[in-house]
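Heads up, one of the protein chains got dropped from this complex, but the rest are sitting where they should.
Which chain is which? They are A, B, C, D and E, in the order written, and residues in each are numbered from 1.
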Amino acid sequence: MKKIEAIIKHFKLDEVRDALNKIGIQGMNVTEVKGFGRQKGHMEVYRGVEYEVKFLPKIKLGLAVSDSKAEEVIKVIQDNAKTGEIGDGKIFIYELEDVIRIRTGERGEEAL
Amino acid sequence: MKKIEAIIKHFKLDEVRDALNKIGIQGMNVTEVKGFGRQKGHMEVYRGVEYEVKFLPKIKLGLAVSDSKAEEVIKVIQDNAKTGEIGDGKIFIYELEDVIRIRTGERGEEAL
Amino acid sequence: MKKIEAIIKHFKLDEVRDALNKIGIQGMNVTEVKGFGRQKGHMEVYRGVEYEVKFLPKIKLGLAVSDSKAEEVIKVIQDNAKTGEIGDGKIFIYELEDVIRIRTGERGEEAL
Amino acid sequence: KMKRWISLMLLILVLAVPVTVLAEDAAPTVAGNAEAITAVQKNADFLWTLVAAFMVFFMQAGFAMVEAGFTRAKNTVNIIMKNLMDMSLGAIAYWAIGFALMFGVSKTGWFGTTGFFLSDYAADKDPWTLAFWMFQVVFAATAATIVSGAMAERTKFVSYLIYSVVISALIYPIFGSWAWGSLYKGSGWLEGLGFIDFAGSTVVHSVGGWAALAGAIVIGPRLGKYVNGKAKAMPGHSITTGALGVFILWFGWYGFNAGSTTAANTDTALIAVNTTLAACAGAFGAMVISWIKFRKPDATMTLNGTLAGLVGITAGCANVLPGSAILIGLIAGVIVVLSVVFIDQTLKIDDPVGAVSVHGVCGAWGTLAAGLFNAEGVTMKLIGVQLLGMGAAFLWVFPTAYILFRVIKATIGLRASAEEEMEGLDLGEHGLAAYPDFQAHTEVSGAGI
Amino acid sequence: KMKRWISLMLLILVLAVPVTVLAEDAAPTVAGNAEAITAVQKNADFLWTLVAAFMVFFMQAGFAMVEAGFTRAKNTVNIIMKNLMDMSLGAIAYWAIGFALMFGVSKTGWFGTTGFFLSDYAADKDPWTLAFWMFQVVFAATAATIVSGAMAERTKFVSYLIYSVVISALIYPIFGSWAWGSLYKGSGWLEGLGFIDFAGSTVVHSVGGWAALAGAIVIGPRLGKYVNGKAKAMPGHSITTGALGVFILWFGWYGFNAGSTTAANTDTALIAVNTTLAACAGAFGAMVISWIKFRKPDATMTLNGTLAGLVGITAGCANVLPGSAILIGLIAGVIVVLSVVFIDQTLKIDDPVGAVSVHGVCGAWGTLAAGLFNAEGVTMKLIGVQLLGMGAAFLWVFPTAYILFRVIKATIGLRASAEEEMEGLDLGEHGLAAYPDFQAHTEVSGAGI
Partner (left out) sequence: KMKRWISLMLLILVLAVPVTVLAEDAAPTVAGNAEAITAVQKNADFLWTLVAAFMVFFMQAGFAMVEAGFTRAKNTVNIIMKNLMDMSLGAIAYWAIGFALMFGVSKTGWFGTTGFFLSDYAADKDPWTLAFWMFQVVFAATAATIVSGAMAERTKFVSYLIYSVVISALIYPIFGSWAWGSLYKGSGWLEGLGFIDFAGSTVVHSVGGWAALAGAIVIGPRLGKYVNGKAKAMPGHSITTGALGVFILWFGWYGFNAGSTTAANTDTALIAVNTTLAACAGAFGAMVISWIKFRKPDATMTLNGTLAGLVGITAGCANVLPGSAILIGLIAGVIVVLSVVFIDQTLKIDDPVGAVSVHGVCGAWGTLAAGLFNAEGVTMKLIGVQLLGMGAAFLWVFPTAYILFRVIKATIGLRASAEEEMEGLDLGEHGLAAYPDFQAHTEVSGAGI
């Protein structure tokens, strides 16, 4: 199985989630993170002091999916999170050794 | 070593943590995440507009453990996070290549 | 590629980030987590009731880097996050299978 | 002998009065006493008028909190700045122009023409001019600030500033002169007909509400508010802040209504009681109707209902009986809920805080109710006049405000850029988030969970 | 000649007075002046009584903020709705029934029987009835709202509504009639004995506090509050909000105590000074004792201490000297800390905001202190009467409230479901979180960390 982690823009969450639903993604979890990348934060002034907003608010999606589904999920995320502008974010893929559904104790694929 | 990631219900945190202490878990970290899964969010009404609460607040536990301890930890989390109701959450297991304790620079198992 | 995850102290964020910039790290993301480890939380009293502050606020850094850069990054984090006191945190290294830059669709190293 | 002395001393003690007349007398005289009595009463009138004005001023804090609490965190700094500046610019505009148009000598009955820059005071140095202005300026500020809520989360800051100057300098005062001019030097055609609007359900609230309606229409809904024709919920960021605002408004409203006597007399008691009961009934009405319609007692609606009851009783607070006040408030509470839903979902006009429903619609209701429940009895004529006043308010304010916003839109632009709106006006317009360093320190609640 | 004219004009200027008698006179007369003087003083009395009432009303905002701040975020909407509705329903109930029971003609001395629905006013149109009612209704609301804090985070909304009607309509007014009835048309047995409770340490605060105690006992502790017999800490979600509430309460308390003269006279000065010093001493006392007991100056305890000082001085604010006020407040501040700990850990009664200790216990202390520190000197009899009054309050309120809550529990149920409680009452009862869109935008503080 694969663990897919995607950093996307705040206001893209709804779109991406709905799209993932359409392809029957059972579950995911979302975390608010602060991102730092090519897209540099703007300069701001607070009480006369200039300072750089270095981190931008981003959304981190976490999904565990079966190997077979991985590529499809990646594509869906990419298509829906994309604005074409710098700062769109990234998708990370990891190997996921095992999953357990706490409620039932099921393991592996059927726990997804 | 293994990285264990568990998504559990908010009010189960204390129990799970205490249980993990008992089996001598040295450390872990906790993140507030928003979960999306089988357990669907309820419909709410705001100023007359119906809308679905799609994400539910969950707690994400992150633990790095030695291979030998992994199964025990998984079992403890599962037993203590379980309510038997939908939405109990999941446990994810990953391979962890290496760990460094920042303070001492120790690496591998003894850094846990 | 490697995924490097570092738990550091709150007020060390600026230093670490600046140091990583110097060695040309393109991107990273930051999450506020609550940490639990050797550094035990202090006892507090709320309205006469003693209770232990079990979790301490920590910062979690997430970086995806090329295998070649990994060790250097680890060293930089360790050097800059270190206070020598208990609670400095940890660095975790994982294998990262693939990365996609959402904006361009680039994959692998050049997506970093 | 002794006694004479005492009383003379005592008289002199009446410091507050420039007792020129008395000075010459060796002993207090009946005429002198009479004058002193008037002076003391006058002092009491000043005292009450000013205290009431201060309470009405405090409503600015209430509006700021309500609007901040019921909108999203990313636009909080912006909404607060708007509330602060519409008072600040509005007061100066009202000092320069508005007061003159509203209360200056009015030959035509359509607007005043004397007293710009408070020149009346400069002329005769009568402090009452200042006390009266003080009370009126906070009313103008109330009318002005209503709009910010309806146009929240998307209006360009500079454009809002221009609007707030125009409403305080022209739109509000001109209508005000029709209904209230004679409270000072003016004489309006509407009051001439016997129009009842004691504290301003129409003059202040409907005026603000209809301007808000025009603004909300011209600027259009927030991004993502209507997705293929369906309204989406956009919950505010702090009910606590919003509720505090409502309580502050309620408190200030006592100054608003009871202070409108601008005299320390015993009429204030009835006004205070009516204000209380209408607010309570409004909250109750809104809670019940929202409970029925939405299955749960809706907090934001109930809070709106409280304000609806207050707006509803504002016109009739001095001429209806307590029992009627309850009825007026109750109906206002029901109306506001229906109106919010209707405007949001049927008319598809995006009014984030329900300003149009609370102030515009319930202001109209209150004006009608002041006639219907008039303790001295209701006549067809009275109802007619009340309806006329309501209509006049709409026909004057809506078009002028609409044109104003259109002109702004056509020139410097009315709306913030889409990026700015998505990112939040706070960073875009002011370069500052409302909660830049907010840390929940949730670790402590590890114990509490 | 000229002079006559002036003075005549002046007299007519005494607008506030229905100057029928004077009208006929060509010139002011001594008798006419005397009448005018009374009228002016009367206007001042109305002014003060109403302003004080408005300040006391504002305490509702204070209670809402204190209770919201000292409870968890997931129950904030609920606690705010409770505070809003106990005022709203309570005021209507007090208008219909409560006022009559408390201040109506009372043959027995146990409760009044006239003046339902403010019928006194309907009858004689005396505005004082309304001014007095206005002042009393906010007192009733204060007594009612105290309970919400002690039963916070677990009480079913609808059950709370029922309770708040009953306390405002029956429990509070009946006791009130014993101690204060004669302030209007009633005559209570307790005041007959010389019971001193100037502004209501017992009549308002103890009554609210004992009802809170009954409620907290009947409903039981919050889930997870007592884990195998040990109390767990459940910190509130915003000390800032709680502290704001305390400051608002303190401000309102000046109206509460000094306003209880219901007359604009010079007694108010002593009352204001005593109120100030007692509040300060209360904060100090609580801070010191918490510092000693808990190693650190505890903020929530110090805030409670401020309120304790205020509750403590309420009964004696008009009959003790400033020095005594400091002592009374200091002791109240110490008592409240000990009481909170005792109730929470020994009695194991879960009172999230310490309402029982602040209002019940310190209300009792204040009532006793009003006797002990009486400036006119203390007699055994006086102490006896004070103790009698304190006892009477407990014996009347606790049982009736206890029964009331039991009945509610047995019928529609008093407590929210366990799921609802764990998830938070906000979503369960109102379908709305208090901070639905709160974004800390911490990125900005990247600079600040």
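The criterion applied here is as follows: a residue touches a chain if its C-beta (ideal position, glycine included) is under 8 Å from a C-beta of that chain, and two chains touch if they have at least 3 such contacts.
All values derive from a computational prediction rather than experimental measurement.
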Handout entry: Selected residue (touches chain absent from view) among E:108, E:265 or E:417
Key = E:265
Completion exercise
Contact with the hidden chain, among E:107, E:125 or E:296, goes to E:296
Completion exercise
Missing-chain contact, candidates D:118, D:170, D:387 or D:407, resolves to D:118
Completion exercise
Out of D:50, D:288 or D:407, only one touches the absent chain, namely D:50
Completion exercise
The missing chain sits against chain A at residues 10-11, 13-14, 32, 44-51
Problem - Touching residues (missing chain, whole complex) on chain C - result: 10-11, 42, 44-46, 53
Handout entry: Residues of chain E (touch criterion as defined above) contacting the omitted chain
Key = 21, 30-35, 37-38, 40-42, 44, 47-48, 51, 55, 72-74, 234-240, 243-244, 246-248, 250-251, 254-255, 258, 263-270, 272-273, 276-277, 279-281, 283-284, 287, 294-300, 302-303, 306, 321-323, 326, 424, 426-427, 432-440, 444-445, 447-448
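By definition in this document, only the chains that are shown with their structure count from here on.
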Problem - Fewest touching-chain hops separating chain A from chain C - result: 1
Practice task
Would you mind pulling out the distance in Å between where the CA atoms of chain B average out and where those of chain D do?
Solution key: 52
Exercise for the section: Go ahead and note the Å separation of the Cα centroids belonging to chain A and chain B. Expected result: 18
Practice task
Going through chain C residue by residue, note those that touch at least 2 other chains and give them in order.
Solution key: 31-32, 34, 44, 46, 51, 54-55, 94-95
Problem - Touching two or more other chains - residues of chain E - result: 232-235, 431-432, 436, 439, 441-444, 446
